[in-house]
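One structure is given below, represented as structure tokens, and several questions about it will come after.
What you see is the complex with one protein chain gone and the rest in place.
Showing chain A:
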Amino acid sequence: MTAMVKAEGVHKSFGPAHVLKGVDLEVAPREVFCVVGPSGSGKSTFLRCINHLEKINAGRLYVDGHLVGYRQHGNKLHELKDKEVAAQRRDIGMVFQRFNLFPHMTALENVMEAPVQVKRESKATARERAMRLLDRVGLADKAGGYPTQLSGGQQQRVAIARALAMEPKLMLFDEPTSALDPELVGEVLDVMRDLAESGMTMLVVTHEMGFAREVGDALVFMDDGAVVESGHPRDVLTNPQHQRTKTFLSKVL
């Protein structure tokens, strides 16, 4: 079975800052894969490389067996055109720390936008699915509301529905609860738990160790641009082998 995500020696620099220093990992289909680590460890950057929001400088990155952002002829790499990159991104949903809902559209319009614009779906079909998705995240009654009229937790649930509307085979979560008030974290995690149970492949950068332990199938601890330790969340979180992992966990648990 091909891995949903496969990273081989991924490097990324921003000018002089060497952020990713050879990341290797594999995410199996239907797996909930958590990435934890201190801020600045490169975990968000790695996530953004997976849908080519950032270009990697070295290594190889595959999603569902396809090279991300490039085409390989012999041993030469060709950059993909904008259109081809966009086509790759259709199958990868992404949820951002700061939601990034489109503020000039209602919740319903946010969810309908990509299917109508990208997949050329009819408005009726898109609306029907959007309503079903909003209902699934518990926000059917907020369909006509604009993002500013919603709480942070509600906005993030709409953002998840918006990503799901493209029927992705992989969902990326970039610290989805970090910008939320503590009492709103639960409602977003509930939606993510429900999504995990439905068999979605999820790559989750998070600080929610409880969620990782309970829902995660695999977990890596990243520090200083590389994977330090990996394994089943229960093992890594309760019995860390590496000193840096121990230090980090002692601060957050």
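Here is the rule we use: contacts are C-beta pairs under 8 Å (C-beta built on N, C-alpha and C of every residue); 3 or more make two chains touch, one makes a residue touch a chain; residues count from 1.
We adopt the following convention: contacts and distances are computed from a predicted model.
S.K.: One chain is missing here; what is its name in UniProt, given the choices "Inhibitor of KinA", "EfeO-type cupredoxin-like domain-containing protein", "Peptide/nickel transport system ATP-binding protein" or "Amino acid ABC transporter permease"?
M.R.: According to UniProt, the chain not displayed is called "Amino acid ABC transporter permease".
S.K.: In the whole complex, not just what's shown, which of A:Y70, A:F96 or A:F211 touches the removed chain?
M.R.: A:F96
S.K.: So one chain is hidden, and I want to know which residue out of A:A163, A:M200 or A:L237 touches that hidden chain in the complete assembly.
M.R.: A:A163
S.K.: Considering the entire assembly, which residues of chain A contact the chain that has been omitted?
M.R.: Counting over the whole complex, chain A touches the hidden chain at residues 51, 53, 82-83, 86-87, 89-90, 92-94, 96, 98, 100-106, 113-114, 117-118, 146-149, 159, 162-163, 166.
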